[in-house]
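Have a look at the structure that comes next, please.
As you look at this complex, bear in mind that one protein chain is not there, while each of the others sits in place.
Going in written order, the chains are labelled A and B, and every chain counts its residues from 1.
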Amino acid sequence: MSYIIACYKWVVDEADIRINPDLSIDTKKSKGKISDYDKNAIEAAVQAANILGGKSLGLTFGGPETRLSLKDALSRGPAEGCWISTGEAAKADAAVTAKALAAAIQKISDVSLVFCAEGASDTYARQTAPRIGAILDWPVVTSVSKLDIEGSTLTAVRKLDDCLQTVKVDLPAVVSVLPEINDAPIPGLKAVLAAGKKPVTEIKAEELGIDFSPKTDVTEIKGYLMNRKNIILSEGEAADKVKELAAYLRKEGVL
Amino acid sequence: MAGIYIYSDKKDIVAELINFAKESEKEACVITFKQEDAEAIKDFGAEKIYVLKGSSQVPENYGKAVAELLKKQDADLFAVGATARGRDIAARTAGYLDCGMVSDVSSLSYREGTVISQRMMYGGTVIQSEELKGLCVVTVPAGKFEAAVGGETVEIITIDVEADSRVRLIETAPVLREGTDITAVDTVICVGQGLDKKEDLQLAQGLADVLGAEIGCTRGIAEERKWLPVERYIGISGAVIKPKLYISMGVSGQVQHVVGIRDSKVIVAVDLNEKAPIFRAADYGIVGNMYEIIPLLTEALKNA
Partner (left out) sequence: MSEEEKFDVIIIGAGPAGSSCAYTLAREGKSVLMIERGDTPGSKNVTGGRFYTYALEMLDSGLYEEAALERKVTHEQIMLLSGDRSISIDYHEPGFNTGGEAPMSYTILRANFDEWLAEKAEEMGAMLACGIRVEELIERDGKIVGVRAGEDEMYADVVVAADGVNSFMAQKAGLIKDIEAHTVGVGVKEVIELPARTIEERFNLKEGEGAARMILGCTEGIHGGGFLYTNQDSISLGCVFMPAKAAERGKTIHEIFQDFKMHPSIHPLLQGGLTVEYGAHLVSEAGYRGIPRKIYREGFLMVGDAAGFVINTGYSIRGIDLAMLSGIAAARAIIDAENTAEVGPQYLKELDEIKIIPAMKAADGFFDVLETPGLYDKMPNLANDVFNNLFTVDGGVPGSIKKDVMRLIKENGLSMWQLIKFGLKGVKSL
């Protein structure tokens, strides 16, 4: 039975990132999460596996903290999990990430369809799917907002800047989906319990035989500081607050 | 031949990237996939214009062909307009070349064989500076450079190439833009998913009418609920606006949205939840129910 793969990334929750006064960033208190739109990619893979009669698999590439993601990912429906584990992932760029994922897909071997999300919540680079396609030399369909599968042919509606485009492609293929492709369900009790029992393969980075040195050199990371007046009217009657706000806006001269 | 190679499905960005190549003191070589696209830009000031001719109508399917051309020509850099098509073809090319790529740069320069770029990470929380050496790829949003003023008409070089024919185009349905450009107005009223139902857009419209404003929204309102056209949503994947006044109602203010309003002169937020991040991004805020506040505000500003 062939595999339908959803690539998902375990990312730092951007809402927890703290910016120090010197604009350096602090991620110590940040929790990890499955990149928001990857939940839609996972759901797309689960649905596609149902149609194709294949096996859905969640694939992720990341450091030791990524272990935490598997239970969450598997509770969202995939039959299996696969984790490419390496500390090198922390400094991986899109080139390395795509190579690692592509190498794992080759290792899994019997794969008919690979899903990525449009972009990851941290990088939002929107590179991974086309890069994986290029490395495997598979056809790629990006920005997919609607998907139909019949036999081994996939029909997709792509949402581009100026048009909706319908394309057809025979599998295997790499697809990146937009979040509106489906509603990613919140896992229920049985799904969460089942997740703990699903098989997970851990691939050590060394097994993939690829070069983990990034092509881009990150020279600085700095936080963006929002400098606003932050005059927030929270107490009192609505009418008074509105009056106060209107007075401020008049003074600002923006009406 | 070395040079900065350029592709965009938007003519404006082509003109901007030609100027970027000139500023970088490099030859501007534009890649197109159709004769008429090449004709349309032949006097933009590029040194070279290529048409990669193949059997597919989908530019993205030429990633491999582009990679081969860049290698053969010993290109310095492939600069691509950051549109859906552009990002796809750029990343595929980078994949075939196994080279570095920076997506959606917020600033970009090219000096002595090194690309120096900045981009946003974590939805806009963080700005990351990167350097790339050797042949690499960048995608550049519209408006990062002045458009080139134009120049002599140049010869168009046509190369026959093989396109990836596996993805077949069945149908194209143009999406009609409705004309209003929320990036160009002075006042924007932004609705978020705090809005209960589509009819309640009236609430925003009432205030917009009083202020002569346009209505914008968050991604979910446009993409998921489809209550407003997609060009009205603001943020990292939508429009970036710089109005004099931005007023939000029922917008939580996640960073991906706020990135799109950072350059507004005055930011006002109305939200039920006093802990909503929008208040940290706002100059003025009212914690309250917009169904109560907005009608009062509309009334109060009527005579402004």
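The rule is short, and it goes like this: contacts are C-beta pairs under 8 Å (C-beta built on N, C-alpha and C of every residue); 3 or more make two chains touch, one makes a residue touch a chain.
Note that the structure is predicted; figures quoted are calculated from it, not measured.
J.: Just to confirm, in the complete assembly, which displayed chains does the hidden chain contact?
T.: Within the full complex, the chain left out of view touches A.
J.: Considering the whole complex, which of A:Val192, A:Ile210, A:Ala238 or A:Leu255 touches the chain not shown?
T.: The single option touching the absent chain is A:Val192.
J.: Could I get the residues of chain A that touch the absent chain, sorted low to high?
T.: Interface with the chain not displayed, on the chain A side: 29, 31, 186-190, 192-193, 196, 235.
Following the convention adopted for this analysis, only the chains that are shown with their structure count from here on.
J.: What's the distance between the Cα centroids of chain A and chain B, rounded to whole Å?
T.: Distance between chain centres, rounded to whole Å: 20 Å.
J.: For the complex, give me every residue of chain A touching chain B.
T.: Contact set of chain A toward chain B: 12, 14-15, 17, 19, 25, 93-95, 98-99, 119, 121-135, 137, 139-143, 155, 158-170, 173, 178-180, 214-224, 226, 228-234, 238-239, 241-243, 245-246, 248-250, 252, 254-255.
J.: Sort out for me which residues of chain B touch chain A in the complex.
T.: 9-10, 58, 60, 63-64, 67, 83-85, 87-96, 98-104, 120-133, 136, 164, 166-175, 187, 211, 223-224, 236-237, 244-245, 254-255, 258, 262, 265-268, 274, 277, 279-289, 292-293, 296-297, 300-301, 304
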